[in-house]
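The structure appears right after this line, and notes come after that.
One protein chain is absent from this view; the other protein chains keep their places.
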Amino acid sequence: MAPRSAASLRSRLAPLLLFLQLGFIVMYALFTEIQSKVSVDGETFANVYPEFQDVNVIVTLGFGFLGTFLVRYGFSASVFSLLVAVMATQWAMLLNGIESYRGKIRLDVHSLVDAEMCTASVLISMGAVLGKTNPVQLILISLLGVSGFVLNKWVLQTLLKVQVLKSIMMLHIFGAFFGLMLAWILYRKGSEQQFEKEKFDHKTGLFSMLGTVFLWMFWPSFNSVLVDDGTPGRKLGVVCSTYLALAVSAVTAAAVSVLSSPKGKLNLIHMQSCILAGGVAVGVSMSVIHQPWEAMTIGFTAAVASSIGHRYLKIHMLLAFQCHDTCAVLSTYGLPGLLGWLAHLLLQIKNLDDHTTAIRFAVFHICSLLITITLSMSMGIITGLLIKWNFWRPPQNKKYFDDQAYWEFPNLAKGK
Amino acid sequence: MAPRSAASLRSRLAPLLLFLQLGFIVMYALFTEIQSKVSVDGETFANVYPEFQDVNVIVTLGFGFLGTFLVRYGFSASVFSLLVAVMATQWAMLLNGIESYRGKIRLDVHSLVDAEMCTASVLISMGAVLGKTNPVQLILISLLGVSGFVLNKWVLQTLLKVQVLKSIMMLHIFGAFFGLMLAWILYRKGSEQQFEKEKFDHKTGLFSMLGTVFLWMFWPSFNSVLVDDGTPGRKLGVVCSTYLALAVSAVTAAAVSVLSSPKGKLNLIHMQSCILAGGVAVGVSMSVIHQPWEAMTIGFTAAVASSIGHRYLKIHMLLAFQCHDTCAVLSTYGLPGLLGWLAHLLLQIKNLDDHTTAIRFAVFHICSLLITITLSMSMGIITGLLIKWNFWRPPQNKKYFDDQAYWEFPNLAKGK
Partner (left out) sequence: MAPRSAASLRSRLAPLLLFLQLGFIVMYALFTEIQSKVSVDGETFANVYPEFQDVNVIVTLGFGFLGTFLVRYGFSASVFSLLVAVMATQWAMLLNGIESYRGKIRLDVHSLVDAEMCTASVLISMGAVLGKTNPVQLILISLLGVSGFVLNKWVLQTLLKVQVLKSIMMLHIFGAFFGLMLAWILYRKGSEQQFEKEKFDHKTGLFSMLGTVFLWMFWPSFNSVLVDDGTPGRKLGVVCSTYLALAVSAVTAAAVSVLSSPKGKLNLIHMQSCILAGGVAVGVSMSVIHQPWEAMTIGFTAAVASSIGHRYLKIHMLLAFQCHDTCAVLSTYGLPGLLGWLAHLLLQIKNLDDHTTAIRFAVFHICSLLITITLSMSMGIITGLLIKWNFWRPPQNKKYFDDQAYWEFPNLAKGK
């Protein structure tokens, strides 16, 4: 079947990429300009640039190397996620600019940061279908996923008057449910036996550990980047909360991993996902966290939920719902995101004296979750049905989790 | 013996981690709060956060990947060092806060930085026993090591009125001697033949090279982070000195490695440790370094001492003192630390015109070293005796340097 697969990449991927990229260049030429005046007083390069760089590291390196644990899929995991990231970021910058559009969309480093936050939601989704999709499908997922996320953000901000920060932090929940629906739609009978390629070895485990460590280290940046620069104390507070939650998650993930293993051993891939749970949960609920113990308790609960999800939910999802979630995004981002949402609700209500305000807040908060889940699942189903189309030449079952289908290995040829 | 080892992790590690983590959460709830007001005028997010992030990279990634050269111990080296780091940091933040305790310990990013400096000393110690301890023992080492280091810091600052910066920079010496005592106490007859697993290959050598490069690149941050923000010129001077010392160390380590090799070849593991020697030595002596050539000479001497130590001292320590030092922390941190201490003494005395002051300084300086060494060695012996207890189920000789005892490898099972 080699020729078919070869043809698929050449006649589908290259035209699609060139068409989209040239289209983007034309759209950028017509609608954008670089903002080269600094808009806010006192804003300097040193204030803004490191924040962009940290988010860039998370998006490019962190998410890019997270998927490299797949023993025969490392090249694809790292390069395809870079492709998805740059397509999604270019598209998100245009979409984010539409609202404030007056003559030209003005791009600056803040636009890049906002766009990369949207990109993160797509990279989360990509985890659910990693190894079971070809790059053409991934590019389509990236465009439709970003569109859905920006739509969701717009709905929350415009209809429900949700704060910008909170609407963007829905990215974990959006990404997880969007990806889950993709995985569910794309599931094919008889593909289970191919999942035996879905394994890791001593070296690839370390590569994905590297990606994880970068996510873990820079997660405080990811959570604090959208907090208003005018309140440095608040921003530093978010950094402390996130660090503490991540620290607690790491310890808890190890404990639960050992407890839930039949032989009392640790599992590297489980741990890699679960040590991030605290960061995700605090990200969703950070605007109401004021005490260290709150962040730590959220981190503890999130890691427990995530670890148990990893151990039992992933296999259950496969058997009961026929939904194969490669990187277990439901447990890694979905559950901690929902937990963070719940923590936000409880802490906010606890702080409000007035019953009426509390109930009003609860209704709004629940609505924003329901809208996010509904939009993410429906966009996921639509996208899944579109990319299932044979026109995109989806990989055969036996090509799952395998670089061979997409990459030249010229080392086997003599003389390179 | 698999069941015994399995039981050991489940019935010891999980309860210990959960107990400690829940205990920390309770203590943080009772005694701490997040400092969300910025205390110093003119301090902004951009001034503080990148410094924390650099130290965080050193502690999490640098030390974490330094130990991954062990060919069958990569998962353990990277994950256990993360666990040790987060436990030690949580504990150090509490201990550091006791002194200034009034009602509540106020946590901010500076507390995180201080705590991570203490953590670095434990991660250095961990290098001496890497691969020969189980995670339960490592957790105990992290708590006792941090306690000892904070005690030492307190003694130096309170009794001898040593500057904060200098007392913290004793971390290299403290860590090395603490670790050495652990390795000495834990030594078991007949374990030498297991050390054949203590090797590296083409790929694991590159992983630990990666950790080394991160340490090397961010060492200027590590040295400059504690210098007072009010003197940016001084801080930048420390950065230059550290860079120069590190550069000289890299060149010197290569030269000595070739000279001392029977076949005139380089040794990757030796070089990885010795290129850091200049950074360690400058860290200990930085407050008196004012000229580039001083930093470079210190870097040169430290690299020579460290390289020779690596080549001859490690094997001598094993044969003569029955002390097996996995990562050669004596040569990597101990000798350069002592050299830095000596350089400090000489440069300071040279600068002082007055004999009386010079002698007084020398006495104080020697006392601070003796106290540090005494405290680190006695804490090391106490900790070593405690963790040697069979209750903690220390690994058998044949399980040394082997991930198999602690990690699931589910890829061998079908369908994951």
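We just call them A and B in the order they show up, numbering each chain from 1.
In this text, contacts are C-beta pairs under 8 Å (C-beta built on N, C-alpha and C of every residue); 3 or more make two chains touch, one makes a residue touch a chain.
Worth saying up front: this structure is predicted, and the values here are computed from it rather than measured.
Considering B:160, B:213 or B:381, the position touching the chain not shown turns out to be B:213 (whole complex).
Although one chain is not drawn, its touching partners on chain B can still be listed: residues 44, 46-47, 50, 54, 71, 192-193, 195-196, 198-203, 205-206, 209-210, 213-214, 216-218, 220-221, 224, 229, 232-237, 239-241, 243-244, 246-248, 250-252, 254-256, 258-259, 261, 263-268, 271, 275, 290-293, 296-297, 300.
Seen from chain A, the chain kept out of the figure touches residues 2, 6-11, 13-14, 17-18, 20-22, 24-26, 28-29, 32-38, 43-46, 48-50, 52-53, 56-57, 60-61, 64-65, 68, 71-72, 74-75, 78-79, 82-83, 86-87, 89-90, 107-109, 111-112, 135, 203-204, 207, 210, 403, 406-408, 410-412, 414-416.
Here, only the chains that are shown with their structure count from here on.
Mean C-alpha position of chain A lies 34 Å from that of chain B.
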